[in-house]
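What you see is the complex with one protein chain gone and the rest in place.
Moving on, here comes subunit A:
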Amino acid sequence: MRYVDEFRDPEKARNLLKEITGLSARLQSGKARPLQIMEVCGGHTHAIFRYGIETMLPDEIELVHGPGCPVCVLPMGRVDDCVTLTEIPGLIFTTFGDAMRVPGSKKSLLQARSEGADVRMVYSPLDSLRIAQENPDREVVFFALGFETTMPSTAMTVLRAEAEGITNFSLFCNHITIIPTVKAILDSPELELDGFLGPGHVSMVIGNAPYDFIAGQYRKPIVVAGFEPLDILHALWMVLKQLDEGRSEVENQYARVVPKDGNPVALDAIGKVFELREFFEWRGLGSIDHSGVRMRRPYEKYDAETKFAIRSTRIADPKSCQCGEVLKGVIKPWECKVFGTACTPETPLGALMVSSEGACAAYYQFGDVEKIHARRAEVKAVEPMMARTRS
């Protein structure tokens, strides 16, 4: 397949791996811990597992799977709000497929549907608008979620709804923005990251400039990466190269798709429709200032929160879940107390076990389970010592 197979060439991968192995051995030499590189984006996490990239890397590199799966970081209270919306008589609730399984405090949207709610899976917000046009006597709510990647299509759908005078359509807006979240991670005192793989799809919209603070203020290299396996290896090599040369810069590995200044049409639509919320809660990470968006006043009539007077309640994450620590890279998924026991893809306790982009689900489904069990035993053996060190 043209433009795909070129990015999965094993020969090129071998050459890159040779370089990566050499660089990481030199950089890690004498250090107690491996080099930690965080991929912020869930799409990268998925590709890393889908192609077994972790199994190819030398022990000197550890990938930390960051908070980039929008489904995984959705707080439980917001899922409960969705379920409340589905209970409004006659209402059609539309959502992307992988949001259907996210557990709320009582049920998921999939369970709500099995109990009779009209929940429909769509592939784009425009599909949802079409459903509204086809059902003029019913209210249609689209569950809008995702980072800047999906924000433009939602914004454009609202603009089209207004242009066409459609009034039975609204959004339950849960869009989030990546920059404050990365900043919150960088400010975490437990963190020891050496560099970042920047999100390709988000950067396609916002460009590279918003990451300048990572390289400047925090002195961490960041390389915006594509989603093919060679993209990821290439970007890893670029991060190591920066570390080796003592640089911390924002580099763009995904230049074939990501323009430096982003996409002005998409940014314009986002700016017209959305404004930053003062704070927004993330599952596992708590409230992060200015990390979510809501609809601007002129578009309030398309805001399901206002239209249906949704009063979001905060539901604490299950105590046993360590999603937050996994998201921040403080522990690996298999180090969580409930990974693979109480928390599995069939019975997800934590959000990271829900979507295949979630680090825990990816480890569980694509990961090397025997290796995980072996590492788990090692962790158990050193746990008392670790506890002393942390205290």
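By definition in this document, a contact is a pair of C-beta atoms (placed from the backbone, for glycine too) under 8 Å apart; a residue touches a chain by one contact, two chains touch by 3 or more; residues count from 1.
We take it that contacts and distances are computed from a predicted model.
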item	value
UniProt protein name of the chain not shown, from "Molybdenum transport system permease", "Hydrogenase expression/formation protein HypE", "Cindoxin" or "Extracellular solute-binding protein"	"Hydrogenase expression/formation protein HypE"
Touching residue (missing chain; options A:71, A:119, A:155 or A:285)	A:71
Sole residue of A:86, A:203, A:291 or A:355 that reaches the chain not shown, by the stated touch rule	A:355
Candidate in contact with the missing chain, chosen from A:27, A:88 or A:121	A:121
Missing-chain contacts mapped onto subunit A	1, 4, 8, 10, 13-14, 43, 46, 49-56, 70-71, 96-101, 110, 121-123, 127, 145-146, 149-150, 201, 229-230, 344-346, 355-357, 364-370
